[in-house]
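Removed from the display is one protein chain of the complex; every other protein chain stays in position.
The block that comes next holds chain A.
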């Protein structure tokens, strides 16, 4: 009996092309349709449902990533065969319909680094759709969690501190809250100024997926690498990646008038000498988002150091304080000349 099962399994593997034949392929019809399948495996985005075996056009990293409770993220993109992405003038990337951007979240010291969740951003004819999947307890597949969920996780941050949190997997609407640009969902991470392609992916390989790959110029410094930029440059990269998806004139925090894109001028609307508008308790009794030379009286810092939902920024995706990120911003503010900077 056991042998029969093994033989059947081998036959199935052969049939699905996992050993030798055609490479595994994503289910493009499912991606292009409008379904929200209950299981992640339906998409065929991982060979044998193994999160370590993405069926990708290419994997990518970012010079400066969004902080998500110290989670390690694995990102890849699937672009339909025969179509190409185009880098727009402003650095955003126009991915063809049928593209899926896949991001898995886990911690190296938790469950052998296996992901807790995998988020999909699918470009359909009707626009981008965000779908969150949580990996099942047996790790064999992940289930759609359209309403999000809190998952208890325990891990150590790089400084060795142990954390036990109820990690928040976002719901479908919360995905949009961050990915919202003028009311529609847009990708955030893969942007010409931050996207880093695998070292092995050069010339023709890049041209396979981009019609203007020369426009991919990751100019953002690495927030944690002093060799890659000055304190100010790295602080601005950090704010761009961690804040500006909401804090821009078309984002979810447009009404705040606080705009933190890499390209925004460093003035009042960048928080410097800016009084609280609708900050509520987020002001922490302080007068300014950024008070040059005085991080202890800059409520931008106060909000990044808080875990209280009525105070904490970002509002979503953070259940612990990013000490190293805050330290960089503190240094940046401390080094600003006082009196108007």
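In this section, a residue touches a chain if its C-beta (ideal position, glycine included) is under 8 Å from a C-beta of that chain, and two chains touch if they have at least 3 such contacts; residues count from 1.
In the analysis below, contacts and distances are computed from a predicted model.
**Q** Given the options "Right handed beta helix domain-containing protein", "Lactate utilization protein C", "Amino acid ABC transporter membrane protein 2 (PAAT family)" or "VWFA domain-containing protein", say which is the protein name UniProt records for the missing chain.
**A** "Right handed beta helix domain-containing protein"
**Q** Which one, A:37, A:139 or A:293, makes contact with the chain that was left out?
**A** Answer from the full complex: A:37 touches the omitted chain.
**Q** Out of A:82, A:158 or A:183, which is the one that touches the chain we can't see?
**A** A:183
**Q** Which is it among A:96, A:139 or A:249 that touches the chain not included here?
**A** Considering the complete complex, A:249 is the one touching the chain left out.
**Q** So which of A:115, A:148 or A:325 would be touching the chain we can't see?
**A** Considering all chains, including the one not shown, the answer is A:148.
**Q** Given the full complex, what residues of chain A touch the hidden partner chain?
**A** 12, 15-16, 27, 30, 33-39, 41-42, 146-150, 166, 168, 171-174, 176-177, 180, 183, 249, 252, 254-255, 257, 268-269, 273-288, 299, 308-311, 315-316, 319
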